[in-house]
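Here the complex is missing a single protein chain, while all its other protein chains stay put.
Showing chain A:
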Amino acid sequence: MFADEPPENLVLPGDTLPIPLPAPTAKGAAMKVGPGLAHIPPDTIIPVIAGELNVDEKKRMIWVESDGKRYTPHLHDPVIAIINRSSSDFYHCTIPHSRSTTALLPHLAFENATKKTRPQLNPGCVVYARISLASKHMDPELECFDAATSKAGGFGELKGGMLFDVSLGMARRLLGDGKKLRQLKIRQGLVRAEGETGKKVKGAMCSGLEVVEELGQRLGFEIAVGRNGKVWVDSEDVRTTLCCGRCIVESEFLTGEEQRRLVREKIKEFGL
């Protein structure tokens, strides 16, 4: 994401914020203080992690974008977890790259699951799940369906394929935060959109998804990204899966154009 130049609003823990807080639009309107920031009453906000400070004036949000390797569970995050064992009502899972030991996945938290029809998962199975409970003092809980619609919505057991490790920032980017961030920057005039000519404008950010777009045009594969820094890829053969996985892992610090080139080279290398 920062391939072109260092971010402008770099903050370190304990810094005073380099930019003024977004002005209140209406009286009593709340402001959202996102990850990486701590609120010290009455009106001080300090960063608690190092990263790039982002402000969205429109939505009145402020947060720090940073990269790391340890995942802290947050509500509604999609994660890739591994089943450890099963007890009477729960599957006990591990969320890779996270500090907490186990996460609980209720047997009934699947689409159309009843006592009799619940999926039988063995230790070592991989599931794509969403965090339904995240608290500082308790083990997180997972669910494999949308509680409102009781549809799976893409969650569930991941069969076959391979897991690849990426950094947390990369995982967020793959899940589409990069695109949002880029739109925000364009709106703020920090970067200009890539011109219609396709020529790269200085400072233009890539969404970070170029690698997946390019792969999607050339190969057929399935992908699931967990916010905990795991990417699951599956395709019809080992070679394709490996090629996709390698491309994604290696594209972390590349610009959009470089990512596309990397994909083309890799595909040639794997002889696909």
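To be clear about the criterion, a residue touches a chain if its C-beta (ideal position, glycine included) is under 8 Å from a C-beta of that chain, and two chains touch if they have at least 3 such contacts; residues count from 1.
Convention: contacts and distances are computed from a predicted model.
The complex includes a chain that is not drawn, and of the options "[RNA-polymerase]-subunit kinase", "Exoribonuclease phosphorolytic domain-containing protein", "Putative Ras-related protein Rab7" or "GTPase-activating protein GYP7" the UniProt name matching it is "Exoribonuclease phosphorolytic domain-containing protein". Only one of A:Arg70, A:Lys151 or A:Arg264 touches the chain withheld from this view, namely A:Arg70. From the options A:Gly14, A:Pro41 or A:Gly124, the residue with contact to the unseen chain in the full assembly is A:Gly124.
Shown as candidates are A:Arg218, A:Arg246 or A:Arg261; the residue that touches the absent chain is A:Arg246. Summary of contacts with the chain left out: across A:Val48, A:Met61 or A:Ile82, the touching residue is A:Ile82. For chain A, the residues in touch with the chain missing from this view are 70, 82, 84, 94, 96-99, 101, 122, 124-126, 158-163, 232, 238-239, 241-242, 245-246.
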